[in-house]
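What you see is the complex with one protein chain gone and the rest in place.
Read from first to last, the chains carry the letters A and B; within each, the first residue is number 1.
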Amino acid sequence: MQDGATGIGASVKRVEDKRFLTGKGRYTDDINRPGQVHAYILRSPHAHATIKGMNKAAAEAAPGVIAVFNGEDMEVGSLPCGWQVNNKDGSPMHEPGHPPLARGKVRHVGDQVAVIIAETLEQAKDASDLLAVEYQTHEASIHMDKALGGGPLVHDEIGTNLCYDWEIGDEAEVDKVFAGAAHVTEIDIVNNRLIPNAMEPRAAVGEYDRSDDRYTLYTTSQNPHVIRLLMGAFVLSIPEHKLRVVAPDVGGGFGSKIYHYAEEAIVTWAAPKVGRPIKWTAERSESFISDAHGRDHISHAKMAMDKDGKFLGLKVATKANMGAYLSTFAPCVPTYLYATLLAGVYTTPVIYCNVKAVFTHTVPVDAYRGAGRPEATYLLERLVAKCARETGISQTDIRRKNFIPADAFPYQTPVALQYDSGDYITTLDAAEKAHDVAGFPARKAASEAKGKRRGIGYSTYLEACGIAPSAVVGSLGARAGLYESAEVRVHPTGSVTVFTGSHSHGQGHETTFAQLVSEKLGVPYDAIEISHGDTDKVQFGMGTYGSRSLAVGGVAIDKALDKVIAKAKKIAAHMMEASDEDLEFKDGKFTVAGTDRELSFGEVALSAYVPHNFPHEELEPGLDEKAFYDPLNFTYPGGCHIAEVEVDPETGVVTMERMTAVDDVGRVVNPMIVAGQIHGGLAQGIGQALLEGCVYDDSGQLLTGSYMDYTMPRADNLPSFGVGTESTMCTHNSLGVKGCGEVGAIGSPPAVINALVDALWDVGVRDMPMPATPQTVWNVINSAGTAAAAE
Amino acid sequence: MPTVSMTVNGKKVSGEVEGRTLLVQFLRENLRLTGTHVGCDTSQCGACVVHLNGDSVKSCTMLAAQADGAEVTTIEGLADGETLHPMQEAFREHHGLQCGFCTPGMVMSAVDLVKKNPKASEAEIREWLEGNICRCTGYHNIVKAIQHAQTTMSA
Partner (left out) sequence: MTGSLMTDIRYLAPHTLDEAVSAYADAAGAARILAGGTDLLVQMRSGMISPGLILDIKKISELTEISETPEGGFRVGAAVSGAVLAEHPTFGKVWPGVLEALNLIGSTQIQGRASAGGNLCNGSPAGDSVPAMIAAGATVTVQGPGGRRDIPVEAVPVGPGRTNLAPGEILVSFTLPPRAPGSSDAYLRMIPRTEMDIAVVGCGVNLSMKDGVCTAARVALGAVAPTVVLVEDAAKALIGSKLDDAALEAAATACRAACHPIDDKRGTIVYRTKVAGVLLKRTAGIAADRAGRS
């Protein structure tokens, strides 16, 4: 790619960076509306309690206070769940109500109890101390086993803490395979609960304009149109044309800003009541107890193999924590985004998985970077590593033996998905080379000479992303379609504005999407602007999550670009008095085949808006095209991650020595941005493996409620990464793209833990929980002697 | 309410603050310099780092009153007109930012690092950055950007 290139494949520097680097980004908390007042949310200090009474008088009388509302005051609809999962017997899951402000009972520490609105935030906060809430506290069900084992009910009205009991596959058929297997390897897996922690805390500004009876909500969202739909239609009964939702610059999401949260509804609902715009911004300690958490699975899995280590069947039982209420996407995460991935990159012919989703008195759990796929990958890659140990086959041989061959695509798995493309041997080979696996024995010897232990671990993973096909997700219980929309508006002077339903909160869409346009129209890169995040500007959109922006949103732009070119061709044909079949469009120029007649794209654009001699029956003025794109299938990135760790056996301290990832993400539009996405995913994956763990005590208090206690990866916890791509093209979208946002977080945790088990294998360690903090590692080492002796 | 005066990005400013008002609140709310961000409430994330009399400080870790009479530089004051500071340019060149939220604090902290330790090793850079949390980049490209700025800032 030549210097200065701006099309597909160029590492174009990001358009958005200048404003972010100079402090001119515009995040929700930076927005200040005329007459704005401030909201403070009083939250439950108890995991499970009945609200016996609330005396608002003193708070209402406090200096600066404008209004105090509680759940009795705010009679609106329930925060909706967007996905229905059915039980084994076909009956629907339990779906309890979720009021924005608690009514009657609080169900987790952090549940919204009341909102205090005052002239200043300090006044609202001060007044919250005067709000007397009388609670009758109850015992709580914090852990899933207690919740399912007769523990207190989270929702009395449904009579159980079991949200659903779901399955995929034919259990009897799988059991038959196990009965005849030469070897069975079993594993218990806990996928630790995580707190997403986007660096920008959630915020919302609600505003109501009496003159046109319209509401505006500025919010930290990954999908403003979805918020408009959910909040407008289900919670506040505001029709779409009276509600504008703006998600301006958003400081990271990782899933946690997909969902419709109570605070958005509260500030929008209260704005006309107080007659002023209302701002709410989370403090970090509030984020910890009100942003949806991620992961939190407990599983048992077993693999049946023949005598040569060929996988014959997989059986999995998983319990998944839903928290106290069903968040927007929660039910689909441990089912359709998890169990359907259990074939991984392997030819395992039969698979059965049962999932029990459980209500507990904890913060709701929903999709967090990877969502279901990291849980599936972690389970499978830990299990495969153990299969290799038990059969005496090497970690790479057992994988090679069971890989889906590169010539077997499209490949139908036993768990619903059909993979379109992949080449797992190539990514494994490339990763081993990039990692210098050959040099590992020497590095291990050097570590041992210092009294340290060193290990290497593999993860060959696959994920399904570009979350879409409406028909597929609809059949799986989604209550919305998962397409994307785009509009390409060519202006008279040839500059272009693209309106996309995708939303950028760090991904760099303003750059990558502009590259698509520059490549296809030949328009200079700096004459292209990408507009997103405002429901008044963008026709519609499903937003950004599930690595779907390029694979769905980008392809929608590509479709709209095709329409623009088709229309422009008609105009050019008219201008050059040729037939549009004879026209060619290349490098920004329309030419008539076999002649020297040509027109630039800019000349055609101008003519579209100065249509002095258009035959208006055949040719409309203007050059502005829209497209909706609904893919035929998910996309299937995959690859190989290799981790190398060193352990100080005396203290349990683990250092990440090397982390290599070679991923197949399909066509790469901007290599610089793709590498950055993978780096970030790896950091979150390593964070899950070594540092991050959400801890509740038995009464439901969150013990890891600040950056003192919830250990976010810092620069000195991580190495520089070795990152590369080895791509096969997606076969069912026009760009060949797959997706790169989640691969790092999906592939890396099992590689890290497999490396730790490898490092400590010789001292008898056979398993390692996440997060592998020094104390945990130390405990495992010191209880391993007995385990090894028992073998 | 007491009045504080200071020089922010070369301009003399003053305003009324409460005793408990933090410097970051004064910058964001009184001066509307919203480039300085608040990412936590325990003085750990570093999104609020500014320069106070030339040194990087977390503006959530001091009261506005304590900065009375001081010279403060925020991210808005780092570039020279339209010309980015070499550290800003290095972050752009090396894709050292994604969502941009931690970026102002990260850049202000990095500028102070290169000023104090122009030849910092990768390990020293990573150690210095422990007071700045980034959730997007995995720090890989931030470290690369700072290494690049080590050459351009001394040039």
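Convention: contacts are C-beta pairs under 8 Å (C-beta built on N, C-alpha and C of every residue); 3 or more make two chains touch, one makes a residue touch a chain.
Please read all numbers here as calculations on a predicted model, not as lab measurements.
Looking at the complex as a whole, the chain kept out of the display touches A, B.
Summary of contacts with the chain left out: across B:Val13, B:Ala65 or B:Ala79, the touching residue is B:Ala65.
Touching the chain that is not shown, out of A:Asp29, A:Glu95, A:Asp111 or A:Asp126: A:Asp126 (per the contact rule at the top).
For the chain missing from the display, the contacting residue among B:Thr7, B:Ser43 or B:Gln147 is B:Ser43, taking the whole complex into account. Mapped onto subunit B, the interface with the missing chain covers residues 2, 18-20, 22, 41-44, 46, 49, 55-58, 60-63, 65-66, 109, 112-113, 127-128, 130-132. In the full complex, subunit A makes contact with the omitted chain through residues 62-63, 122-123, 125-127, 129-130, 283, 285, 650-653, 691, 695, 703-704, 707-709, 711, 714, 716-717, 773-775, 778-779.
The criterion applied here is as follows: only the chains that are shown with their structure count from here on.
Those residues of subunit A that touch subunit B in the shared complex are 13-14, 16-27, 29-30, 32, 122, 197-201, 249-252, 254, 283-285, 505-508, 672-673, 675-677, 679-684, 706-708, 712-716, 718, 720-721, 744.
On the side of subunit B, the complex with subunit A involves touching residues 18, 20, 32-42, 44-45, 47, 74-76, 78-79, 84, 88, 91-93, 95, 97-104, 107, 122-123, 125-127, 129-130, 132-143.
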